[in-house]
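The other protein chains are all here in position, but one chain of the complex has been omitted.
Right after this comes subunit A.
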Amino acid sequence: MVIGERKPFDEIMRMAEGLKKIMVLGCGGCVTVCLTGGHDEVRVLSSQLRMARDKAGNPIEIIEKTIERQCDPEYVDQVESIVPEVDAVFSMACGAGVQFMAEKYTGKPVYPSLNTTFVGGSKKEGYYVERCQTCGECKLYYTGGICPIARCSKSLLNGPCGGSTKGKCEIDPDVDCAWQLIIDRLKSLGMMDRYEDIMPANDWRTNRDGGPRKMIREDFQR
């Protein structure tokens, strides 16, 4: 899933400066699962904002709402009647959700309340880790199911650099060396011969470097 973190409160306060009425819009997708942008978090942020603005003698009116997904026009349409009533929308979705809202409601400012951080999963409740950088050409076959692009700090494709120490990355003793994990796994799978193949220079066209990407299912186009 896409992981997001709430922006610092001060930054959100600054974006809300001068606004009298806003909608704080949650998303029922990934950010609900990672506990940063769902129904509950909409309530928390809204009360924080109300309290801070009351304290400053400059109250703000807030409509709280959460839709199924903000990255889907069908759901984005559901707030059509509310948007005209507010000065701005504070989206608690990932960057994709914010933009789907902004694309639909062209005349209304839509602001991000989260920093979208990575594609990953939860190790346990409240603990999220990065796993994929959406390079567009998955290499996990060669690397024992562990991604060198997302998990090696230098995205090295042919093995660990000289800084790998006791299974940890040179940048931080808390970060696992992706290549240590890959080697351990290839070994346990009896696939160490895969390490000896040279991975050629990557074709980054499928990555963001090739420009914005799209995926079209022709069979669904009419």
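Note that a contact is a pair of C-beta atoms (placed from the backbone, for glycine too) under 8 Å apart; a residue touches a chain by one contact, two chains touch by 3 or more; residues count from 1.
Keep in mind that, in the parts below, contacts and distances are computed from a predicted model.
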Omitted chain, identified by the protein name its UniProt record gives, among "Cell division topological specificity factor", "Fe-S cluster assembly ATPase SufC", "Methylenetetrahydrofolate reductase" or "SDR family oxidoreductase": "Methylenetetrahydrofolate reductase"
In the whole complex, of A:T134, A:T165 or A:S188, the residue touching the missing chain would be A:T165
On subunit A, the omitted chain is touched by residues 153-167, 170-172, 177, 179-180, 183-184, 195-196, 198-202, 204
